[in-house]
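Every protein chain of the complex appears in place save one, which is left out.
Presenting chain A:
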Amino acid sequence: MDGASPLERYLERCGGQDDLSTSPQLFTPMSPYDVDLPIQTTEDVLFGSQFNQPKELPTDFSSVDLSFLPDITQDSKEQNLSEAGHGMQKEFDGAISSRNEDSSIFMDESSLSYPDATQPSPEASGVCPPLTPMTPMTPVTPASESSGIVPQLQNIVSTVNLACKLDLKNIALHARNAEYNPKRFAAVIMRIREPRTTALIFSSGKMVCTGAKSEEQSRLAARKYARVVQKLGFPAKFLDFKIQNMVGSCDVRFPIRLEGLVLTHQQFSSYEPELFPGLIYRMVKPRIVLLIFVSGKVVLTGAKERSEIYEAFENIYPILKGFKKAS
């Protein structure tokens, strides 16, 4: 490549150190800058090079998949590199401090686990270390681009305290919409038609309400269950109503190379096709778990507030779009 920017010249120098052509393997060991065939052929298209026989692995870095970087011009490439680096530093510190505070299951400790990964280096000398921190802790979002897609809420789980002891057998006898199998589960399962939801009612007076499509619907449904319990003769109150979990889903409308995503965002991603067809992405900020599928469908869960779902999606969308080009 001629007229190279400082980035490209740097990468070419690194590329010269690697002796990739000695490797007969076409699926090379994991290192973000090793050439993986799917990315390589599409990079050919992007860079307009001639048809290569895939056996001949290129020794220059024109095939390196930099698609995780935001869209940038030649001039601003180097500038963005340093920005991303700084951004990463800040997020890294942020992640460490929030890690100390939280003990929740969503904190991904693997994000700080580099000492454990024995990453094999490519055949000859190592990959240029300064480039490794390039993978941002939270993705660098291009300035004003919003996805235009709004995740749809699919399920809300909430809890409320009715603050009185309940006789579950009595409830199951007097209510039409109740199920109670004490041998199987120690709660009454009650359902109402509008909003279409299910509640688990425990003898302690605590209740879990699931299935609503919005926070307001969940609250309305929980109130209705409380009213049913009241009408059955119990002094039910409505204390400490809280949304515990929100699940949303949406479709980005293009296929996603999960193998590529797990390489570039390894500290957040878990992709085990032997176990589950989707990629599990544990976003740090906001603390949301995303299930990303090859079809482009995304499930977001773990939110306490609707805004977390929207924010998580806006964070992931540019990353996913980066992989669209590789398909």
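Note that contacts are C-beta pairs under 8 Å (C-beta built on N, C-alpha and C of every residue); 3 or more make two chains touch, one makes a residue touch a chain; residues count from 1.
The definition used in the following text is that contacts and distances are computed from a predicted model.
**Student:** What does the UniProt entry say the missing chain is called, choosing from "Mitochondrial inner membrane protease subunit 2", "Transcription factor IIIB 50 kDa subunit", "Phosphatidylinositol glycan anchor biosynthesis class U protein" or "U6 snRNA-associated Sm-like protein LSm6"?
**Tutor:** The correct option from "Mitochondrial inner membrane protease subunit 2", "Transcription factor IIIB 50 kDa subunit", "Phosphatidylinositol glycan anchor biosynthesis class U protein" or "U6 snRNA-associated Sm-like protein LSm6" is "Transcription factor IIIB 50 kDa subunit", the UniProt name of the unshown chain.
**Student:** Pick out which of A:Leu166, A:Val262, A:Met283 or A:Ile309 touches the chain that's been left out of the picture.
**Tutor:** Of the listed residues, the one touching the omitted chain is A:Val262.
**Student:** Can you work out which residue in A:Lys213, A:Lys285 or A:Arg306 touches the chain that's missing from view?
**Tutor:** The one listed residue touching the chain not shown is A:Lys213.
**Student:** Touching the missing chain, which residues of chain A?
**Tutor:** Where chain A meets the chain not shown: residues 25-30, 37-38, 41, 45, 50-54, 105, 108-110, 112-114, 116-120, 152-154, 169, 173-177, 192, 194-195, 213-220, 223-224, 227-228, 231-232, 254-259, 262-263, 266-267, 270-275, 277-278, 293-296, 324, 327.
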